[in-house]
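One chain of protein is taken out of this complex; the other chains stay put.
Chain lettering (A, B and C) follows the sequence in which the chains are written, and residue indices restart at 1 in each chain.
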């Protein structure tokens, strides 16, 4: 029999046809997705919807990192888990759901917290990273690892009725990193996560879906391929979302670019992979809250 | 043993605690959700995420209407279905997923297309309706039924890289209906659905999650309870979304209010429930496309 | 906010016109156009939205499927017009007189889901 002459398998044309016919998408974008390896750090309120739409769209390899187990209190917003999987590793629970949605791509599970010790080993297996974590320590760590390994980073966060989304280190070495925007961590007393401060499910859901969209669009337009010449970083924008009383409100604001003296990404930066692994104490950098956390 | 003295069961405090502690939400909002009956018309790209977050948030009764079966080509965007459930009724497939997420609420399945003949019987069982359908005929029908039965309607739509969201008939009889905004249907040649024109998964996903958010907020603030006095319709806004090359773009635009001579919702309106059931031909009203559909 | 004169000395006004929801494909796949229009039409009346729609058909649209934008001399049903982010029905529809710097957005209503 003759070899299959088409770049995608028959079942892939079936599964992805409805996005391939979108003007400006097409076969090339689908092949780029198929060749991409995407890491979702955090399988919670952001990571669940983000991973669902990345898996649906057909990225080649989808990795999830998280050390936590599913709890009942997660389920109002962490829609890839289930009541029957309470107590199971979040990474395995999410992959159980994702495999049912799309069994034709490769999933990788990392049932551990991303840490200074494992960041290089984990992040280096992927081309693009989504920060779906819930604490400043992990946000600085994920960003530093992406800077050192040259990976673009789609960062989102949510709390109560608000959300934020920004594309960082894109193209790698050109766009600002998390430290460029926030060189000093917030005082620990001001840091409250969704567990303590609460969040509406669809608020964090919208931000997670938008992370998947930003990732898919970046991959589809060739954003992971080596740029020709000195491609400039695009204008840097952060999307700010508020679920206010009279409906959803989105605001796109202009952010600064790279910081010339950034500790992580500037030309004189002190940060190296070895340094990250051996001597950056993110917990100490961000501090530890006194018992009463307030805002 | 003493009767349980609290308004919610222990497992409900556990499951919904993270949204109940959001400022402005609280026990009263949770009880309103528990007492609400919400109908999702269409279990596709909008209906899947909308239903997931409504179930997660704990509405009392969640109904789904759809006559279609799951196809592989749905799965890039219809994230409540699964590859193993291809061929199954979309309503039953979605409910299988939703029950795993939250088995503690009531689901109702309507494995049929909403039609002029069954609209009253179906819609009258619910307090709030989400239009997650994909054709103008159903959009006019859903709106007419909501007007006649006095139900607020959260309407969204998506196509390719664009989306739209608007709250209609809210409060019932005060806010504009779908016909107030679009008294004449588009020519059938200009109508293309996601099946023929394509759509990116997270584009329709964002709109579906925003529908759930709009519904949850309306219920939480008491929007389904009889208004005291002549409460005015709020300023009418439509949210317009575009996934453009340099990131997501949202725009909130001001829309007109009720149309004095609206066929459906004005004081002189000719439309009655009996009329709807016996003599409104939505297919004829919207027309039938010639073979080549273009835009 | 620009008012200028064209090469014949006729007053012009510059506005931004945007297309969304699929309509951009009728206008060279370009979502945003900056347009310089005559400030008055050939009868000396201030240029309004009706005039703009006519101008778009005659000078901007490359696609031959005009019926996807106008039908019977008016905008086809199923297209929303937003003048500075407000429904044109709040602003006088075709009679709204354009001002320099106005933003006019044409959006096809979507039905997919």
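Odds and ends about this structure:
Just so it is clear, a contact is a pair of C-beta atoms (placed from the backbone, for glycine too) under 8 Å apart; a residue touches a chain by one contact, two chains touch by 3 or more.
For clarity, every value in this text was computed on a predicted model and none was experimentally measured.
Of the options A:60, A:84, A:173 or A:193, the residue whose C-beta touches the omitted chain is A:193. Among A:27, A:117, A:227 or A:244, the one in contact with the hidden chain is A:244.
If you put the hidden chain back, the residue from B:3, B:23, B:226 or B:270 that touches it is B:23.
Residue A:204 is the one among A:8, A:33, A:75 or A:204 that touches the chain missing from this view. Interface with the hidden chain, as seen from chain A, comprises residues 42, 44-47, 131-136, 139, 156-160, 162-164, 181-182, 184-187, 189-194, 197, 199, 204, 238, 240, 242, 244, 251-256, 294-295.
Quick note on the criterion: only the chains that are shown with their structure count from here on.
Note on chain placement: the centre of chain B and the centre of chain C lie 32 Å apart, centres being C-alpha means. Here the spacing of chain A and chain B, counted between their Cα centres, is 29 Å.
Residue positions of chain A with contacts to 2 or more other chains are 23. Shared interface positions of chain C, defined as residues touching 2 or more other chains, are 25.
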